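Beneath this line is the structure, given in structure tokens, with notes to follow.
Left out: one protein chain. Kept in place: all the others.
Naming follows writing order (A, B and C), and every chain is counted from residue 1.
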């Protein structure tokens, strides 16, 4: 992500939340949510929030010939989720680049909002035709700049 | 499951429903829900309904030293679920045995209630200590006989 | 699968084998392989055997505009696989239909070849363009009739 930050554009700082529930197939042999599943939770929350909060669903991206590719992912685990737990995935766009976004997240357990994990991801916009990264078009920047 | 049917016990025919949403990590390379994930949806619905509808959560079973092992599973696929779809998992106990239950299910897509798939599973009650199947105690039969 | 059996065509009875190893992310909270993962093992074995034994890889099917859709799946669980176990997935085409195949499988644990589970699946050939089932072309029947 040695890409140019979009200055002048105020970083979108609105954090959105998605409520989810642990599925039994998410558990590992220690009866905790398997470590890699948290990344799936963040992905599910982003898809939900793209449609519900930003107004461009992943389907709309795909129809427009775009996909988002994950460039980096990092996570710090703080406490575990287990069988039947409900939780909130909060994500926000921390930085805009010409060709991608830097998204941060935290997962909070219910009902006491204790922090389960936190982390971040760089996503690049790619053309599904060329499989190469693309400059984010203005109509997407506008919808995301909230 | 060459086990004795519990005659005199009216089969529990109440069907319970759990509402769920497709997660992006459930999709396969054809952008449909991956075939084996429907079994996970049924499992998640059973866990939800055990707690919410029968009044014995899986955690309560485990604390009492019991687990449910899957003996058979069969499914007929009718139409696919895809990205962002919401659906209902309806399950009911079709037959009671001394040592297990025969559960049927169907998954219906929202909002039009079209049938996505249907099938069934035999589950045996096992002792977590001995890993052997056990006769279902009366207190469980009573809660399940609805 | 109310489809016409291809009489005159001797059913392909050669059973092929794929060796696999349990991955830690396949385990459930009882430290056994999660029930739905066995279907994934069978799928992986079929893909391997399509390429290695029948001489038509799934990639070749996709390039030719075809996919295989799962119509039914049934499985009987006999014993569990656990952490680090190695096993063999044996599959064979039991019946040919004009538009599909009926595949049987069994999974055997190593090194003693004890049966872990057995079952079967109906697959239909579909056109990826129309998403509808198609008559299996002769060139595929020939490769599969082994």
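Heads up, the rule we're going with is that a residue touches a chain if its C-beta (ideal position, glycine included) is under 8 Å from a C-beta of that chain, and two chains touch if they have at least 3 such contacts.
Just so it is clear, the model here is predicted, and its values are computed rather than measured.
Q: In the whole complex, not just what's shown, which of A:53, A:75 or A:108 touches the removed chain?
A: A:75
Q: Where does subunit C touch the missing chain, residue by residue?
A: On the side of subunit C, residues 23-25, 40, 43-44, 47, 51, 57-59, 83-84 touch the unshown chain.
Q: Go through subunit A and note every residue touching the omitted chain.
A: 30, 35-37, 39-40, 43, 67, 69-77, 128
Q: In the complete complex, which positions of subunit B touch the hidden chain?
A: 24-25, 27-31, 34, 36, 83
Following the convention adopted for this analysis, only the chains that are shown with their structure count from here on.
Q: Centre to centre, by mean C-alpha position, how many angstrom separate subunit A and subunit B?
A: 31
Q: Any idea how many Å lie between the Cα centroids of subunit A and subunit C?
A: Here subunit A and subunit C have centroids separated by 35 Å.
Q: What are the residue numbers in subunit C that touch two or more other chains?
A: 30, 36
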